[in-house]
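A protein chain is absent from this complex, but the other protein chains hold their places.
Moving on to chain A:
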Amino acid sequence: MCASVKYNIRGPALIPRMKTKHRIYYITLFSIVLLGLIATGMFQFWPHSIESSNDWNVEKRSVRDVPVVRLPADSPIPERGDLSCRMHTCFDVYRCGFNPKNKIKVYIYALKKYVDDFGVPVSNTISREYNELLTAISDSDYYTDDINRACLFVPSIDVLNQNTLRIKETAQALAQLSRWDRGTNHLLFNMLPGGPPDYNTALDVPRDRALLAGGGFSTWTYRQGYDVSIPVYSPLSAEVDLPEKGPGPRRYFLISSQVGLHPEYREDLEALQVKHGESVLVLDKCTNLSEGGLSIRKRCHKHQVFDYPQVLQEATFCVVLRGARLGQAILSDVLQAGCVPVVIADSYILPFSEVLDWKRASVVVPEEKMSDMYSILQSIPQRQIEEMQRQARWFWEAYFQSIKAIALATLQIINDRIYPYAAISYEEWNDPPAVKWGSVSNPLFLPLIPPQSQGFTAIVLTYDRVESLFRVITEVSKVPSLSKLLVVWNNQNKNPPEDSLWPKIRVPLKVVRTAENKLSNRFFPYDEIETEAVLAIDDDIIMLTSDELQFGYEVWREFPDRLVGYPGRLHLWDHEMNKWKYESEWTNEVSMVLTGAAFYHKYFNYLYTYKMPGDIKNWVDAHMNCEDIAMNFLVANVTGKAVIKVTPRKKFKCPECTAIDGLSLDQTHMVERSECINKFASVFGTMPLKVVEHRADPVLYKDDFPEKLKSFPNIGSL
């Protein structure tokens, strides 16, 4: 702005001899141009300042300026909650309709201020937390501003804390919402339900069919599969930054840090402290502190003052006792400190218990067993405790630490009920990231030996070596369990031989012509493959006997989730070069088998074609090499298991280079293969290959036993 002013002043000097009228006109014009240029420049330099800010879409207003709605004293009140409500009875799923993204659409009513006939407000307009919650929903993928497309409605009437509400009037306010319709598909969030003297465990506001995300449900009020149990948010989560503390033994075994406990409970806890001494710490609020303001963050034991919640990090177990309400905000603080909560609240429905496995992160002790608490906790093995400490912290990070986390987890749970086939799994909800990374879930986990009668499909990849191909077909067709033969004709410039020229074999023979000469064509999940077992074989592998192939198939049946192949290879860590190296020498170990002759499950064809990580598939096609190494990586990565090499080493005629004509097994080739391993390891982000020292032979292989009595006599001859 300063710059433009300066130019403004200098303006007249540049155009001295003009009429004043013109001059003013030009000066204005010029200034506008300059202004425009400066503005443009600003946009060029900070191009994101406008796009990223939501201020352009969202009004900036004051909460005090919202429209006022007067509720007549006789306006209708909803029915009380219906305890028998379930998703298929009280929830209108038609509103959620067909949604290709499997995401529910959530509408938020505009904020209003409700007053009664006398103009007295019904409640505080909105709390900080509820505002955060609605903001989080509004910013999420669930949000829609089109009330007609919405599946779930969230009133902006804040009922987080029942204490601040006038119950009847709040209910009336709910009832006059434009799409209320007995509360169908409406979601209310409440963290502090009930009120003195009996403290109901669910919100007392009559709400008819509305779903309740409640922070203190008991088994009596919780409608399984309909309501959602949520945590009571702890404001300390935002205020205090407790860095993660690794699991392990801590100074105190058990700590109780709640103030305002019922005297009876406090007596029980203090008895524990007397009995077990130093390892138990029972804290109370500080009475001798002069400053009242800080007392929330201090706890005292006798005259010793402790910082709260930091002191929780000093304990292995932390007591979470119910007060008048079952849900306690301290649960959140305890989890944040990585302390294992000992929940003593009979009939309490733990937060998000529909999806979270609390056994992994907490100990639930019945109230009548409080005095046995110590011995119950001591019987837990140290390893399990550490597991629980990690899990507790993870639960806090994922589902407790902010209002946003709580809101999104709630919506996710409801979403999973409406689109169950797209639901998040137990592992995704519960496993901490470290476990998710380390674990392997084998896609073929069921121990199963497929029946021999099924047989296998042989897939021969060929380009133009017809003579050799025909020999392979003839040889393979002798294998008893072969059920079909598929020739993948990878040569687009030449037609496959006429039907009459092909060898006559006893099983169906199909020729598939490909659109492009790509190595990945060998691993395409062709519809023609009807068996689970696939034998990938190159068009020059003529040295394998029928016995060897049949035995290979038998081995695959015992290991259907692995690659079962003939020539084995190894990867090694080259300490000098600091990278992986490919090895094809006579080694005592195997980590790969060549797919020039290998059995595997046809599902891996699907994985190779559609689920190969990164750009590996295209990279292989472009380099015309290493498709077998890629397959070995893929299978080892999803199954976590090693390959099985079958039968002794044979004199394979350069098995690695069959796909590339003319290239011999020389130094460059080995270098290329090594590069492949390094490239794939970096794409996978790990080295999935497993090294083993064994291979599979027939039971009586090379035993001193009559050859003619052996099932597979013709194995291992060079």
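Methods note: contacts are C-beta pairs under 8 Å (C-beta built on N, C-alpha and C of every residue); 3 or more make two chains touch, one makes a residue touch a chain; residues count from 1.
Following the convention adopted for this analysis, contacts and distances are computed from a predicted model.
The listed choices are "Small ribosomal subunit protein mS29", "Histidine--tRNA ligase, cytoplasmic", "NADH dehydrogenase [ubiquinone] 1 beta subcomplex subunit 4" or "Exostosin-like 1"; the UniProt protein name belonging to the chain that is not shown reads "Exostosin-like 1".
Contact with the undisplayed chain is limited, among A:L187, A:C300, A:L469 or A:A642, to A:A642. Contact with the chain not shown here comes from a single listed residue; of A:N148, A:N588 or A:Q667, that residue is A:N588. Among A:D241, A:E264, A:E498 or A:E576, only A:E264 touches the chain that is left out of the view. Across A:Q310, A:S441, A:T474 or A:N714, the single residue that touches the chain missing here is A:S441.
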